[in-house]
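First, the structure itself, so that you have it in front of you.
All protein chains but one are shown at their positions in the complex.
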Amino acid sequence: MISLLQVQDLHVAYISGAGKVSPALEGVSFDVLPGETLGVLGESGSGKSTLALALVRLLPGNAEIQKGAIQFEGQDLLRARPRALERVRGARIGLVFQEPSLALHPTIRIGKQVSDVLAAHEAASRAARHQKTLQLLREVFPADASRIADSYPHQLSGGQQQRVLIAQAIACGPSLIIADEPTASLDPTTQQEILELFRMLREKFNLSLILITHNPPLLAGLADRVLVLYAGKVVEIGPTEQVLGSPQHPYTHALMQSVPPGLDEPAKDRKSRLRVIPGEAPNLAVLMNGCRFESRCTDRMEQCAEREPPAVAMSEVHAVSCFKYGE
Amino acid sequence: MIQLSGWKRWLLAIVVLHGIVACAGFFAPYDPTEQDREHPYLPPMRIHLVDTQGHFHFRPFFYAEQLRVGSFDQFEEHSQQAIPLRFFVTGARYDLLGLLPFRTHLFGAEASRVYLLGSDAYGRDQLSRILYGGQISLLAGMLGAGLTLLIGVLIGATAGYLGGWRDGLLMRVAELFMALPWLYLLFALRAFLPLSVSPVQAFFLIILVIGAVGWARPARLVRGVVLSARERDFVRAARGFGATDSYLLRRHILPETSSVILTQAAILVPQFVLAEMTLSFLGLGVPEPVPSWGSLLASLQQYSVLVSYWWMYLPALAIVPFFLGYLGLASALQQDAGTEKIVRTAGGSRW
Amino acid sequence: MRYFLRRWMQAVFLLIGVSILTFLFSAIAPGNYFDEMRLNPQISPETVAALRAQYQLDRPLPVRYARWVNSLLHGEMGFSFANNSPVAPLLWARARNTLLLTLTATLIAWALALPLGIWSAETRGRLPDRALSGATAALLVIPELVLALGLLILAVRSGWFPTGGMFSVGFEILSPMQKFRDVAWHMELPVLALVLSALPILVRHVRAAVAEVLDAPFLRAAASHGIPQRTLHYKYALRAAANPLISLFGFSLGVLLSGSLLVEVVMSWPGLGPLLLEAILARDLYVVIGGVLCSTIFLVAGNFFADVLMYWADPRIRTGAAAK
Partner (left out) sequence: MDRLLIVEKIEKRYGRAHVLGAKQEVTALLDVSFSIGRGSTLALVGESGSGKSTLALCIACLERPTSGKIVFNRNEITVLDEKQLREVRPQIQLVFQDPARSLNPRFSALELVSEPLLVQGRLDKREREARARALLGQVGIPQEKALQRAEEFSGGQRQRLAIARALSLEPKLLILDEALSALDCSVQAQIANLLMELQGRLGLTYLFITHDFAMAGHLAHEIAVMEQGRVVEIGAADEVLGTPNQEVTRRLIAAMPRLTAEAHAPRAV
């Protein structure tokens, strides 16, 4: 199958006012197939939010894409003109953000905000847009779409606001949705509802989905493949069951160990200590030669501090960047 | 070289400017009240290095001025009488910083008085009057700002920390003061105080009036900071390990207000210098013969002065470097605090 | 509607408060019109006492306040001793001129400040923004007193503008059109002084308000939906910045009213400024109180207008979510 999105060797860095460069992403490569869901797993400081913004070229002014290529539906987004980008954003790629309460304009009605997205990409009459807006809102609010359309953001709950953002993201029939921690600020039950909604919409519109999160269990049962980011680098990528079930990279392995066991485990196991990763994530502003995880790794070898480990293919679909599996 | 960051550089500039005014006695060639009836409204003198014969002199000199023949207010240079400018001369006695008696002046001349910035109706030296006038205006501004901030912080912190009806009452009163355009309020307060008073009384009267006018805005700002600080988790935590109110205020809450207070100070001082100038300009401030920047400008209210003696406007320009310094300090402080919000609530440099 | 009712009540309480406050201060004040009169050897102490009694200045404060409120309700606002006339007509003649000056300056200043501020925010950190910031800083360090005097000297020396007043000699015989032009010509200089003194503050505030919104997450979200930049800046950003800008409007009115007071005195414009100054020098109590109250009414009215705008612009107020 031909990939929908192909990211190659992406490097992004933040440049401080004093000209100090601290890399956020280094050599990130992956692809997304049509209709596929890719989970991006990373803890704070791993560069996962930077990745989301870099994909649609909405990085803040102090960030710089240093090199790489982002092929999407046959064009390189890193070389696209601003007008071409406006035609891609919202129309072909939809974005869903972490804080829904901040991502909606506070003084414009919901319906208007959704139809503005349509207006930006489609030449249609006002009445047609209104119809389409209601239809879109019905996808996410089967019960009371028209009441929601007349509301202002502050009148909605966090979960409802997130649904509106999703409606905006799918408004123009995109082929890819990028969701950056879409459920982090929500209650557990609302969280499940939103994930369920993603699952439903994905089937219905044959969407590809990039789901970015710090919480591994969220990806189980939703993502087809998982990409693990650590300190700006891809450490492991592969099918979800393999990456979460039998992680190969020492970091992924340790991360999965540190998740509290589920209810299916016997009670006495639950009261034991969790396995933890010692130490702290590295400071990226300090130049490093070797593996980023070297100082915290239990399996470290001599070469780990000297060179960066290359990606090693465990199988056709599973790759790990670690010297444990050869050069 | 010491590298000074942001606001400290501006603070240094302000300190230097104030230093010059504070040592007015040294920089001013004459006593500000000393009259020279021979030379009323003398335009600023030209300082020469080359004489009429084309000879170059290392020591700057000026020509004595004499009345033009047939005129009673037009002067011309007396080209035969070149008077050299002397530095560190001994002249009128003054108290440096109000303490040390001194007689040395930065510059002066022997045969005739030198008027670098011209003279006024009584032949008083404008430069000296500007320098001495600055002492009154700046001191009034600073003391007024100090008084305002004291009242403002006291009321703001009380209202914010106590909350409840006391907060409501104090803030309603603050709104009362802010509902008035500030110059009207200043006028009203001044109107109800005695008109003809001695210069010293007038000076303190003005500080009192200015101080009473401006407290509402800093009070509201401080209250806002205190109110939000009081609800901070770290204040809760400190209460949790048994901290008393006075400890919380001292260690956790008031330090939060420091950047607001500093910024307000940088905004209020020039505002209040201007307030003093305005009152004195309108004849409601420090009376003659004591100079202040405002009363120096008062003569411009006469049409004839406006038309003929442009140098009477020079005192107005003296405040520009001071304003620049304070504006720079305020912006640098705000940038330091990392919020443009304070700029907005503080309202630029005027109400 | 409860919102308006509440605002209206607040405004009324505010005016009552200001009037009581000014009365209170006037009561503490040593000296009044008749004390100055007593210094005049040609007027006998008995006459002064009689006059004091006639105007009931010897009565306690609450009584005087009640009498003053009563005369206010009769459209007089007390009595001016110096002008020997009720205060209200005096004030009204002058207040009109002050309003003319202030409102014209407000309109012009806002018409300039909005586009300049937005432009500055849009080009943050780049050349237009830096140039504008420099220009506003330069204007900001020149206080209005200095500015007004400087402009006046310019007028006197160049002869381009009239040097004060509101009318030319022989104003009465001019046709309405000529009258209008004559007043407009006299207004140029004071309005220029007011606009130049208010403009830097307004531009800076507009810039800050818009710049803050341009950084807001919802604008980035809207951009991620492909909404074009023009719509983003002129529709989304301005609407979101409306709130601080509207409250800035009330504030700007206060600045300009104060500024106007000074400019009027310097340029001898027959507004409240000169009247108030004369009244202060003559200790003409009720005129001072009236003038202060008058300015408060202007400001309160301006703020009320801003509240109406705010209600219209912000649904959070309409739906009562901002009540807390």
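The first chain written gets the first letter, and so on, giving A, B and C; residue counts start at 1 in each chain.
Note that in this section a contact is a pair of C-beta atoms (placed from the backbone, for glycine too) under 8 Å apart; a residue touches a chain by one contact, two chains touch by 3 or more.
Predicted model only: the values in this text are computed from it and were never measured.
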Selected from A:16, A:206 or A:258 as touching the chain missing from the view: A:258
Touching residue (missing chain; options A:16, A:135 or A:192): A:192
From B:66, B:79, B:244 or B:304, residue that would touch the chain that is not displayed: B:244
Interface with the unshown chain - residue positions in chain B: 232-234, 236-244, 247, 251-252, 255
Touching residues on chain A - with respect to the absent chain: 43-44, 187-189, 191-192, 199, 203, 214-218, 220-222, 240-241, 244-245, 254-264, 267, 270-271, 273-277, 280-281
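As a working rule, only the chains that are shown with their structure count from here on.
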Chain contact graph, described as a line, ring, star, complete graph or other shape: line
Centre distance in Å when chain A and chain C are each reduced to the mean of their C-alpha atoms: 54
Separation of chain A from chain B, taking each centre as the mean of its C-alpha atoms, in whole Å: 58
Distance between chain centroids, defined by C-alpha means - chain B, chain C (Å): 25
Residue list for chain B, restricted to those that touch at least two other chains: none
Chain C contact footprint on chain A (complex, rising order): 56, 58, 86-91, 94-95, 97, 99, 102-109, 113, 116-117, 120-121, 152, 154-155, 165, 168-169, 171-172
Touching residues on chain C, where the partner in the complex is chain A: 216-218, 220-229, 231, 236, 239-240, 242, 313-316, 319, 321
Contacting residues of chain B [partner chain C, same complex]: 172, 175-176, 179-185, 187-195, 270, 274, 277-278, 281-284, 294, 297, 300-301, 303, 306-307, 310, 313, 316-317, 319-320, 323-324, 327, 340-341, 343-344, 347-351
